[in-house]
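Mind looking over this structure? Questions follow.
One protein chain is absent from this view; the other protein chains keep their places.
First chain written, first letter: the chains are A, B and C, and each begins at residue 1.
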Amino acid sequence: MSDVKVIDEIPTYQVTLFVRRFNQEDGLEARWEDFDVTVHGTDRVLDALHKIKWEQDGSLTFRRSCAHGVCGSDAMRINGRNRLACKTLIKDLDMTKPIYVEPIKGLTVEKDLVVDMNPFYEAYRAVKPFLIASDKPEKERIQSPEDRERFEDTTKCILCAACTSSCPVFWTDGQYFGPAAIVNAHRFIFDSRDEGAEVRLDILNDKEGVWRCRTTFNCTEACPRGIEVTKAIAEVKQAILRGKP
Amino acid sequence: MPTKPAGTLYRGKTGMWSWVLHRITGVAIFFFLLVHTLDTALVRMSPADYDKVIATYKGAIIGFAELGLVAAILFHALNGIRVTLIDFWSKGTKYQRVMFWVVIALAVILFAGFAPRHIMNVIHDIELGY
Amino acid sequence: MAKPTIHHHEYDVVIVGAGGAGMRAAIETGPHTKTAVISKLFPTRSHTGAAQGGMAAALANVEEDSWEWHTFDTVKGGDYLVDQDAAEILAKESVQAVIDLENMGLPFNRTPDGKIDQRRFGGHTRDHGKAPVRRSCYAADRTGHMILQTLYQNCVKLGIEFYNEFYVLDLVMNDGKPAAVVAYELATGDLHVFAGKSIIFATGGFGKIFKTTSNAHTLTGDGVGIIWRKGLPLEDMEFYQFHPTGLAGLGILLSEAARGEGAILRNSTGERFMERYAPTIKDLAPRDMVARAMANEVREGRGAGPNKDYVLLDLTHLPPEVIDAKLPDITEFARTYLGVEPYTEPVPVFPTAHYAMGGIPTNIKAEVLSNNKTVVPGLYAAGECACVSVHGANRLGTNSLLDINVFGKRAGIYAVEYAKKAKHVPVPKDAVDETVALLEHMRNAKGTEKVAVLRKELQDTMDLNAQVYRTEESLDEALAKIAELRKRYEHVQVQDKGMRFNTDLLEAVELGFLLDLAEVLVATAKERRESRGGHFREDYPTRNDEKFMVHSMAYKNGSKIKIDWKPVTITNYQPMERKY
Partner (left out) sequence: MVVIETPRSPRSRKAAKFERWGWLYMRISGMFLLVLIFGHLIINLVMNGGITQISFAFVAGKWADPFWKIWDGLMLWLALIHGTNGMRTIVNDYTERETLRKVLNYTLWVVCVSLIVLGTLVITTFDPCVDSSVSHTLSVCK
């Protein structure tokens, strides 16, 4: 066994968070509010937000559940970039400056960091994100490890919307399907067991489909699951050009 | 206190900025092309007027603006290759960032080759009294 | 404060919870009856998505296996407190459950010949304990994620109606039968009454009663708490599983799959200490044994780190390719949250509160019981909130994902059967009164106590007094603390007075459920004066089959807790000593 890594006494830090607040009910405009919090070395932005909510201002509202990057609840814009609050360690940010936290862009803000996700889910549902297969096998369908590997990357999606809400094309008018929907279509288009590829390719060959992607890569950089989103979109474009997966 | 009134600007990386540049340069070239088609049309209507218009092109202000145009075309064209490679080459997405810097480097080199020549020409013309 | 708007809905089947169990049920009911699924989270945010290691089924795709062996392992793993008829069903129907999921599109990892691949997992053995067997069907280390996604995808396909971000806060009973549930709509603050002929609870666990836990912030045991407040019993609440390998200090889970793939637990001296505790299957012994062994190493001063308060999970001898292919997510957790590189460094781990073996008592048709035998007609429960009991005193890894699929499906099937022949139970006029009162009390309270402070004190006392090791004194201490917290909870303060997205209010409500369940857990733990599975009493360190080979049944009796016992169903396997 190699050397035991000694995790030293965990240091604490003082940081300032600027959080973008908005609440329809108080009649005020969206605004920045600042909070000073003491955080530990292993704390994430989510912990800091909790500290604010629990100790300073209970009305601060945000979504969260798993707290370790698997449920996709807490995508938000941290220092100008989309991240999951629960996967962003504060010590990895520049703590000498205030940390800016604001809702993801392009979806209507409901309250503080909570946005209306319905348009996002709607785009997801529109690509028929489910296996379409006519055979009724008695046991499992056979699929070679290579065929399985073909769509591995896009099965990882947790529907956090970090990608779609980082996409400049999506911000413009919100009509574009967005990378997350395409990722989830990709998941099935390249599944050897699926028979619905043509339908999905047709859906994405739409005015608001893959052709609106301008390869800005914001989605790929934002994806907390490390999915190569732009690559998946490129593969779907190719498939539409070919007319088959 | 740094209370910014609106939300922050999204801090996209090279991918996003290359697109912004591509878009701006595309629009710029488009408007230039409109004008350029019209002025070239003069060769059919009135060669004398054509020469007059072209003369202004050789003036200092437009002459330098042309530098900008060439820079725009260089970037737009080279980045156009990058975009096309991202779309059609299976490793394109992987090397997109590298390709961006190659685009910038090539554009700078080509521009550096072009600019002095052009400036000399413009100055030369001005000296000739155009 | 304005009275909330109230909406009424009528469905044949109402499912509370959109995790694995809830959605698996919906897939059975949706095509046959008018179904509503109500969930406080968007379905794919449910904690089933956090499950990593796999789902057990004796497919025998990679080596010889049988459902009987699986039954035996389940019974033995559960320290014989398992209802063996239920365990048989679990094991027998496991194969179909996996095939169902595959057919729905779940991307399992494959063997070279294209079949579903399987791997080893703690407590799963061939031929009644002879050697570890490869029984866990998996998709990298995101099996739960894939299950949750696949089930949601199929619900989308079937056009199931979801009410997302609706918090169910009450079950409306009429004459001993369920009539409706009352839900609070997060977006508006409105109340909704969902009348249903069959009502299925699938609200998951309540790990948040502990401080160090692998459970989500939202796992506050609402469903179990609601049932409890209705005067229905809860079964085997003292059995709470502590998973051996949580990231030290954080509780984030590193799947047993790591050990399934060959990772080794070591103490500060580098010793593979599990060899001492379970000579045959070592690191792959059942969770309760491993967790206790780890806690013991730390107690006896062989813990690693500056405070000697954790042990180490060593993956460094595994080839990086294997780690990348089979354990990508959990190694990433180690990197992200502890800054440890698992290729080259061992990962600090310590037991983390993980899974509730107990919960709402049901029979093998997932029908909820109002005592040892009587069924509450039309009321069902499945998943972690339920206690069938297939996990007994200690759940085997990969048996829960199986449980939610097998008994989720069963709940759906029987709920449809019942809804087809039953009529709606009339919803009383005052159906929402209790909920309105609860919410308005909270919202308007001028209290001084902070929810977060109370919750933290609860969690601290639970970690200190009711965790891996328990004694009469520690449990008494916990009870006293809970009683104190209950009093203070009366004066809890909600800062957010708004209607829309008032999560402050809901956290206060959730704390109420946590307090209730913590109390039940501690009270039953106190009564069980023996050690069995996940429940270890230092003052009674051995298993006592004579007195305690029974399930506990806790009843709410005013503000007191009454504890009764229920016999264990034994078919084939007589209790023996559990040795590995």
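In the analysis below, contacts are C-beta pairs under 8 Å (C-beta built on N, C-alpha and C of every residue); 3 or more make two chains touch, one makes a residue touch a chain.
In this text the structure is predicted, and so the values were computed from the model without any measurement.
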Which displayed chains does the hidden chain touch? A, B
Among the options A:37, A:109 or A:185, the absent chain makes contact with A:109
Among A:69, A:119, A:179 or A:224, which one is in touch with the chain left out? A:119
Going by the touch rule given at the top, which residues of subunit B touch the chain that is not shown? 6-7, 23, 26-27, 29-30, 33-34, 37-38, 40-41, 43-44, 46-48, 50-51, 54, 57-58, 63, 66, 70, 73, 77, 80-81, 83-84, 87-88, 114, 117-118, 120-122, 124-125, 128
In the complete complex, which positions of subunit A touch the hidden chain? 22, 24, 27-30, 103, 105-109, 119, 122-123, 126, 169, 171-175, 205-209, 211-212, 237, 240-241
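Following the convention adopted for this analysis, only the chains that are shown with their structure count from here on.
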So using the touch definition from the top, which pair is joined by more C-beta contacts, A-C or A-B? A-C
Mean-CA-position distance for subunit C and subunit B (Å): 61
Distance between subunit A and subunit C based on Cα centroids, please, to the nearest Å. 26
Could you grab the centroid distance between subunit A and subunit B? Build each centroid from C-alpha atoms only and quote it in angstrom. 35
Shared-interface residues of subunit B (touching two or more other chains) are none
Complex contacts: residues of subunit B adjacent to subunit A: 1-4, 7-16, 18-20, 22-23, 83, 86-88, 92-94, 96
Touch list for subunit A against partner subunit B, complex: 18, 20, 30-32, 34, 77, 79-81, 98, 100, 102, 105, 166, 168, 214-218, 220-221, 228, 230-231, 234, 237-238
Within the complex, which stretch of subunit C touches subunit A? 41-42, 44-47, 49-50, 98-99, 102-105, 107-116, 139-140, 142, 145-146, 149, 153-154, 156-157, 187, 216-218, 248-250, 252, 266, 268, 270, 304-306, 312, 314, 316, 329, 333, 336-338, 340, 344-346, 348, 450-453, 493-496, 498-504
